[in-house]
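The structure follows.
Only one protein chain is missing from this complex, and each of the others stays in its spot.
Naming follows writing order (A and B), and every chain is counted from residue 1.
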Amino acid sequence: MLHPDRLFAPDRTRRALARRLYESAKDLPIVSPHGHVDPRLFADPQAAFGSPADLFIFPDHYVTRMLYSQGVPLESLGIAPADGGSVERDPRAIWRLFCTNFHLFRATPSGLWLRHELSQVFGIDDTPSAANADRLYDEIAEKLARPEFSPRALFARFNIEVLATTDAATDTLEHHRAIRASGWGGRVLPTFRPDGLVNLDTPGWRKNLEALSAVSGVEVTDYASFLRALEARRAFFKAMGATATDHAALTPVTAELSPQEANTIFQRALRGQADAADAARFTAHMLMEMARMSIEDGLVMQLHPGSFRNHNRLLFERFGPDRGADIPIQTEYTHSLRPLLNKYGNDPRLTLIIFTLDESTYARELAPLAGHYPALKLGPPWWFHDSWNGMQRYFDQVMETAGLYNTAGFNDDTRAFCSIPARHDLWRRACADWLAGLVARHIVDVDEAHEMMIELAVGLARRAYKL
Amino acid sequence: MLHPDRLFAPDRTRRALARRLYESAKDLPIVSPHGHVDPRLFADPQAAFGSPADLFIFPDHYVTRMLYSQGVPLESLGIAPADGGSVERDPRAIWRLFCTNFHLFRATPSGLWLRHELSQVFGIDDTPSAANADRLYDEIAEKLARPEFSPRALFARFNIEVLATTDAATDTLEHHRAIRASGWGGRVLPTFRPDGLVNLDTPGWRKNLEALSAVSGVEVTDYASFLRALEARRAFFKAMGATATDHAALTPVTAELSPQEANTIFQRALRGQADAADAARFTAHMLMEMARMSIEDGLVMQLHPGSFRNHNRLLFERFGPDRGADIPIQTEYTHSLRPLLNKYGNDPRLTLIIFTLDESTYARELAPLAGHYPALKLGPPWWFHDSWNGMQRYFDQVMETAGLYNTAGFNDDTRAFCSIPARHDLWRRACADWLAGLVARHIVDVDEAHEMMIELAVGLARRAYKL
Partner (left out) sequence: MLHPDRLFAPDRTRRALARRLYESAKDLPIVSPHGHVDPRLFADPQAAFGSPADLFIFPDHYVTRMLYSQGVPLESLGIAPADGGSVERDPRAIWRLFCTNFHLFRATPSGLWLRHELSQVFGIDDTPSAANADRLYDEIAEKLARPEFSPRALFARFNIEVLATTDAATDTLEHHRAIRASGWGGRVLPTFRPDGLVNLDTPGWRKNLEALSAVSGVEVTDYASFLRALEARRAFFKAMGATATDHAALTPVTAELSPQEANTIFQRALRGQADAADAARFTAHMLMEMARMSIEDGLVMQLHPGSFRNHNRLLFERFGPDRGADIPIQTEYTHSLRPLLNKYGNDPRLTLIIFTLDESTYARELAPLAGHYPALKLGPPWWFHDSWNGMQRYFDQVMETAGLYNTAGFNDDTRAFCSIPARHDLWRRACADWLAGLVARHIVDVDEAHEMMIELAVGLARRAYKL
């Protein structure tokens, strides 16, 4: 059984406070403004999750990277290599391998999420192991076949108020359309992500650009028509319910080009002649353009730099992206964001939410910036830092300088739909525990802590994302 | 009511120890060797603080930046734009706006300081709010009119042993002169800050140089006379009681130039032709010259790099400096300080106190350096890190390697005179709590902890600053 007081500090005073604060927020709806769940799951009322391996293992790069790091070949986890090499196809065998290695997840966030999921979604309180692997497989598979375990049924059971997906700017949003057309009441919103267009070095950029022309109805031949096409897509996403855009970049460098300079680079890219420096300058410029468009159309802008993608070349070539080999790099915000913030950061119409993988910037750069510029908010602890200790560092290094009200609540940022309640529960427990510590030290009083708890659970995210 | 055990860990054993340690130090005098209080407040026995807004809001960029970050225009806080735009003039209206937004300061150091000030200085234990704003205004205004709330009276009530101000190298120190001439017993000392002269890119450098010639009696025409003029000013500050100098720089880079090179740059600056590289090299060189002069005249040298000033250009142009838009940058010490430390760091006559805004350097660079070079001491957690959690990080990341005795006690570094007791109280509570943790874990014994407590409260600062 999951302990009802799990994660709370053992000190009696603080634990009692934490429990009360948590109780006041645990049944609030889930607001999920940023994530990667496949909207297809909700477009078709008959959609199902597949086998236990489909649900717990393949889509979760946190799981596959940890197993891989200890010598488990990806092929044996059912991940097929591009070179046509052999791959394990039996989901039960894959599940067994996962259960046999479950000790690897001790004291990791994945371990906490997986146990929460097994317990709260499937009623399984045993720790997976070689001995019980087959029994657990059967139990989960049996449940997944029931209608009350369909994605839509779980969406309701999870009490999700709103779920935002992340979608390429060229996406037709057909699944979102189907969801709306179906009359189902779940609120699933798209998010506009133009990385494949504004980052000129994206593999397949040329193809993405053609797709842009096709879906936008704007023939993109130069920088000006490129902007018009992007604006058209933003308007379309907004009409489909989007409230936000999402941007990845290796660095948060921003710098404005003249339209002529931008077009010169764009033309080089069209001819396949743009180099890495061109791409970097163009991204830096387009981040500023995106801020400008956000001011005009009201979409909230999200930026999360600092991930070196596909660090392991061999794995990337054999298995493709998102296999656990994205590694953070050091990131600089003070100089990098200055051009954008100087031009747009004082404008109350802009909301720019920043995420980081470099925690050394929390207290040094990001909290001071967010505690000053009206447009800037800090996103929650992200990716490798979406963890118990990552949250402690976030609270301790961000809140004193940025202030709670310049943060943006929680994001689960997950592909693994069934882990959403586990992730929000971990956040809410961390918030309750943090606030209990503040109350126990008489830094805030109980009433203030209760208000802050609700803000952290739902209020900040609703407001920051205009939901 | 402020809780008597506020900020102490809730664990019963540790809290009892913390309380005892705190009790032994809470009534010790305040030693304030570095700050920005206006000496005028003490020069005139009739000086007063003005309205509650004058006292709590205008001079405190921690307060104004947080309000600004949440969309409160600076004009509505009584800060006049240079462009002659409208500004709120009614201190009561400003005070109301501050009280209405007081929730923004939850869990921030400003929130703790403000509540301590209201409670301990003005006897007000209510949390400010829209509802009680007018009542609090009246209460504070009434008290500020009384003689026992004059700056000199509060100086005595606060039990301040010594208060150092920070003064431009060209300052005539007339207010310090007036304080000494008045026969009043308070010890208020100047600190020599030559940034406006040694940083060639300071706006108004030429004017500062003329002021230097005027006040020093040395006609500054070249690098050699520049040094003579600075030496004369240091001697004057020392004669006026100064024990320290204070230096800001974007980076802590130090590097010696030959007198010829230094003069070449200086002559370019005189002709208005020095560029950014010249300025950087000259600053790097002048830091070494300042160390050399410190060895000769015994003034303690303080260096606090790493703040990118006036990050928000719009705000700077409309409202001037010190409006909350100074943002830290990453800082490198190991290579940067090496030239200075290699030349002067083994000399027992030098005391160089370093502050940082980049906490990632605490355990990596600064503690190892301070734990080795006889001349080097580490200043307390500074600015954004002068906070409960900033102090925890300082204790945990500095003390094990630097050793307590290579640190320099506490600085309040404030413009807000009435916040001085609050800031020292927070530090003393943090020290007591830290030491209580060490005793509870049997890392030091109670007697050692008591000695360390007194050192942290007053001893280290007195010795490091030669007070």
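Keep this in mind: a contact is a pair of C-beta atoms (placed from the backbone, for glycine too) under 8 Å apart; a residue touches a chain by one contact, two chains touch by 3 or more.
For clarity, every value in this text was computed on a predicted model and none was experimentally measured.
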(message) Please identify which residue in B:20, B:372 or B:462 touches the non-displayed chain.
(response) B:372
(message) For the chain left out of this view, which of B:11, B:60 or B:171 touches it?
(response) B:11
(request) Out of B:51, B:199, B:216 or B:406, point to the residue that touches the absent chain in the complete complex. (result) B:406
(request) Considering the whole complex rather than only what is displayed, give the residues of chain B touching the chain that is not shown. (result) 11, 13-14, 332, 334-335, 338, 341-342, 345-346, 348, 360, 363-365, 367-374, 376, 396-397, 399-401, 403-406, 437-438, 440-445, 448, 451-452
(message) Please output the residues of chain A touching the missing chain, sorted low to high.
(response) 2-3, 5-11, 65-66, 68-71, 103-109, 111-112, 127, 308, 311-315, 324-330, 357-360, 384-385, 387-390, 392-393
